[in-house]
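Dropping the structure in here first, questions after.
The complex appears here minus one protein chain, its other protein chains still in place.
The letters A and B name the chains in turn, as written, and every chain counts its residues from 1.
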Amino acid sequence: MSAAGFMGRALSTAGLWLGFASAASAAWELNMPVGVTEITRETYQLHMLILGVCVVIGIIVFGAMIYSIFAHRKSRGRDASQFTHSTKVEVIWTTIPFAILVAMAIPSAGTLIRIEDTRASDIDILVTGYQWKWHYDYQDEGVAFFSNLARPSNVARRLRSGVDPFTVDNYLLDVDQPLVVPAGKKVRLHLTSSDVLHAWWVPELSGKRDAIPGFINEIWFQTDQIGTYRGQCAELCGRDHAFMPIVVEVVSEENYASWLDERREAPARAAARAGGVEDAAPQQWTLETLMAKGEETYMATCVACHQADGQGIPPMFPSLVDSAVVKGGVGEHIDVVLNGRPGTAMQAFGPQLGDAELAAVVTYVRNAWGLDSGDVIVPDDIAAARAGEAETAVAGRTDVGRASARHAPAE
Amino acid sequence: MASKDLDSTDRLEQLREGEHHGPDSGIKRWLFTTNHKDIGTLYLVFSLLMFFIGGAMAMVIRAELFQPGLQLVEPDFFNQMTTMHALVMIFGAVMPAFVGLANWMIPLMIGAPDMALPRLNNWSFWILPFAFTLLLSTLFLPGGAPAAGWTMYPPLVLQTGNAFPFMIFAIHLMGASSIMGSINIIVTILNLRAPGMTLLKMPLFVWSWLITAYLLIAVMPVLAGAVTMLLTDHYFNTSFFRAAGGGDPVMFQHIFWFFGHPEVYIMILPAFGIISHVIPTFARKPLFGYAAMVYATASIAFLSFIVWSHHMFTVGMPLAGNLFFMFATMLIAVPTGVKVFNWVATMWRGAMTFETPMLFALAFLFLFTIGGFSGLMLAIVPADFQYHDTYFVVAHFHYVLVPGAIFGIMAGVYYWMPKWTGNMYNETLGKLHFWLSAIFVNVLFFPQHFLGLAGMPRRIADYATQFADFNMVSSVGAFAFGASQLIFLYLIYDCVRGGRKATAKVWDRPTGLEWSVPSPAPYHTFETPPDVTYVDTAHGSHGAYH
Partner (left out) sequence: MAHAHHGYYVPHGSRWPFIGSIGLFAIMFGASLWLADLAPGQWLLLAGVVILLVMLVGWFGTVIGESERGIYNQQVDRSFRLAMMWFIFSEVMFFAAFFGALFYARQLALPWLGGQGTEFFTGLMLWEGFEPAWPSDGPGALGGEYGIMSAWGLPALNTAILLSSGVTVTIAHHALQTDKRAVLTVFLAATFVLGFLFVGLQAYEYLHAFRELNLNLGTGIYGSTFFMLTGFHGMHVTLGAIMLVVIWARCLKGHFTPNHHFAFEAVAWYWHFVDVVWLGLFIFVYWL
């Protein structure tokens, strides 16, 4: 533990923080993390400063009160004085706090100005919040991907899942694909959202900033300390707000470069990561393989809203079992899943999932829960739907965040 | 039917005859009453009910948060509980409690025969139960209650299902009720004071309510406007909060907090007023710095209009905006400090005794100040970038709301209950209620500071394992605090039923007109206004006749 951290702990336990807090052990985290950037360190110092000011004022005020409670009680045979005012002390206790506040305001403003200086960045990443995952798009690198809650946490967090959270590594604070950035570079994030408000926050790297649909906010950090840093979405964004963590891996520049190469190698690979069997020949797809894969995709992607039994949570999240779309033509069904319903939580999954996954999940939905339509949708159907749409699309879909941010709030 | 020929003063006498009959019997008394004491009672009972409903929701929240993992409720239901808990506590428990106290006490304190507009008074109250029926009925709708937080931020709130219009209209009704209640209070204070009671001789509870009512009239319509825009964005295709149409989701936050920040002072200023009566009475010493108290309250109210964006430091406002709102927010510590110092100075060299109202007042003084300190910390923008939307904020506002507003109300209830019922409450039970509440409120909320600093966001149904320990402590505190409130319930029942008879003065040496009428206060008081030109009505305790 750093000296400042220790000071903080001592101060917080000793002063204002009375009573049982002193029973604190290492597991009982008491204070704000110091973090690994210049800004978080400054913020921490500000926090300790203002806390210290409050503790000192508290000691004086509470000291006076406690003294008075013991000394000026009737049971001590006191007779009450009858003074009613004193302009002199009124002036004193108006001006001294004012002076203290001015003294506090100056360093706070300084830090704030430094935080807001987002210029001269080395790396720019467009970060888009979705219900309930993050999308990262490295602006100059042609690398983009979604970052979801990691599988083990996602299983354990279901109501009465029977899994003890303590047995899951980094429960709720782990993702399938972390944001990877190089040490020593000024990383600037451009935050926006495709649906509702979210907030991007990794306490050890920076403060939080809201992701607002239709607007871009900036936030930046820069650290030399290689490591993994965890945080969470910090603005209520609906049902699974607790389940959209953020993980940032700060790596050496070489590792960053090789990571980029790996990501860039084949855009197909990115889709394949999710698809897995993407390059398998079409004739290999049977209802069974599609159903198996579809169930997997459904449980990872759709279940949060439409629920494991397909019943949804009406009226917010419609039942798929009773859905006219699901029972209707395949074309419209694919269209809904591919493009979403703008302005609702039903987002466009076209940019998020590979053709195989989409085919599988649509097949699954049409055949699960006793629907048994027998429809088999193969990846080529999805590809065809995408192609048909590309002709009519206005905005290019090279940039996921841009396209969806533009469309989401519309209509 | 207008009998113009009848001499109007005769008519008046005839009508006034009716008044002396006292209350109607049965349910009609409560449904149709225009009597400020009856209406005050209605408000207080309603508020107690809402406190328990809102508290029960808080118990669900704390039970789910008892350990990591989801054990009891779906996250969506959890969010509904959080949202409804806050709406019920704020609009159902705290505000009506203060209005109830105002109804009972303001006419008694200023020597008025009743509230200025008695029929309107009845309406202000009776809208409320209906408004909450509307709001609470959403719990039983398919899709459940609103779940976007009490702040109702779009676009999330626009995803609300069936509950959406119910929530909006419930808020409209609550707003209408508050506005009418506030108009009544202002008019009563401005127009019905006893002869000789100049503005600067008004008791501080009256002063604080005058200012609170002003705040209410200024901001409740703004909230009504904000939720109306939500309604049209949802159903009528407008784009106030939609970027594609040229609107901005953040605009809602600005309008909401223009209401919301004054609202939090609405929930504390009347408590300040109560404390300013209780401390002098039990210190047997006049309130210190009366005029400074009045000016400080007015300054807080003024400042409350220009600090709203401190709730939205993280939305990406321009630097100048964040700086301005940081400085303005910090300034509020000055007048609030003046109040705290004046209360301490009132205690200083007094002759204190520690009956239950005084105990609650002292706990208020300690714990509200702690809540104020954390508020000041939140005002420091760079630090708020870390604190915002974490349990540190939750800890802050519960410190100012529970041991602040709620303890203030409790102090007032204990202080005036003998005047209302004519009986002394059971002091032993009162002290027990106090000590359990005071201890467990800290067990409940203090650890939340640590949780927030360690990085636990608010409004989450499930959390990472490193937050487990303090959450468990907090939940235990919550259950114990909640259970302690059952003592309060029993104590009220007990006091209404009987007990040692209270004298007119009730306490040792209080001053103020409310202590000049018998206990229980008769159904009609001050039909002829008292002349208070030579009476000290300002300082809350005897001494200092000048």
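Note that a contact is a pair of C-beta atoms (placed from the backbone, for glycine too) under 8 Å apart; a residue touches a chain by one contact, two chains touch by 3 or more.
Note that the structure is a prediction, hence the values are computed from the model and not measured.
One chain is not displayed; in the complete assembly it touches the shown chains A, B. Which of B:60, B:86, B:158 or B:226 touches the hidden chain is settled by the complete complex: it is B:226. Here one chain is not drawn; of A:73, A:190 or A:333, the residue touching it is A:190.
When you scan A:155, A:216 or A:336 for touch with the missing chain, the hit is A:216. Annotation for subunit B: contacts to the undisplayed chain at residues 1-4, 6, 8, 11-12, 15-16, 18-19, 21, 24, 28-29, 31-34, 112-114, 116-120, 122-123, 126-127, 129-130, 133-134, 141, 161-166, 169-170, 172-173, 176, 179, 182-184, 186-187, 190-192, 194-195, 217-222, 224-226, 228-229, 232, 235-240, 242-248, 251, 254-255, 258, 316, 318-319, 524, 528-529, 531. Listed for subunit A, the residues touching the missing chain in the whole complex are 126, 190, 192, 214-216, 218, 401-402, 405-406, 409-411.
As a working rule, only the chains that are shown with their structure count from here on.
Averaged C-alpha coordinates give centres for subunit A and subunit B that are 34 Å from one another.
Within the complex formed with subunit A, the residues of subunit B that make contact are 68-71, 73-76, 79, 142-143, 147-149, 153, 155-156, 159-162, 242-245, 248-250, 283-292, 314-316, 319, 322-323, 326-327, 330-331, 333-334, 337-338, 340-341, 344-345, 347-354, 362, 365-366, 369-370, 373-374, 376-377, 380-386, 388-390, 442-443, 446-447, 449-450, 453-455, 457, 459-466, 468-470, 473, 539, 543-544. In the complex of the two chains, the subunit A residues touching subunit B come out as 16-21, 27-33, 39-40, 42-43, 46-47, 50-51, 54, 57-58, 61-62, 64-65, 68-69, 72-75, 78-86, 89-90, 93-94, 97-98, 101, 104-105, 108-109, 111-113, 115-116, 156-161, 163-166, 170-173, 195-197, 199, 201, 203, 206-210, 212-215, 217-218, 231-243, 313-316, 344-345, 406, 409-411.
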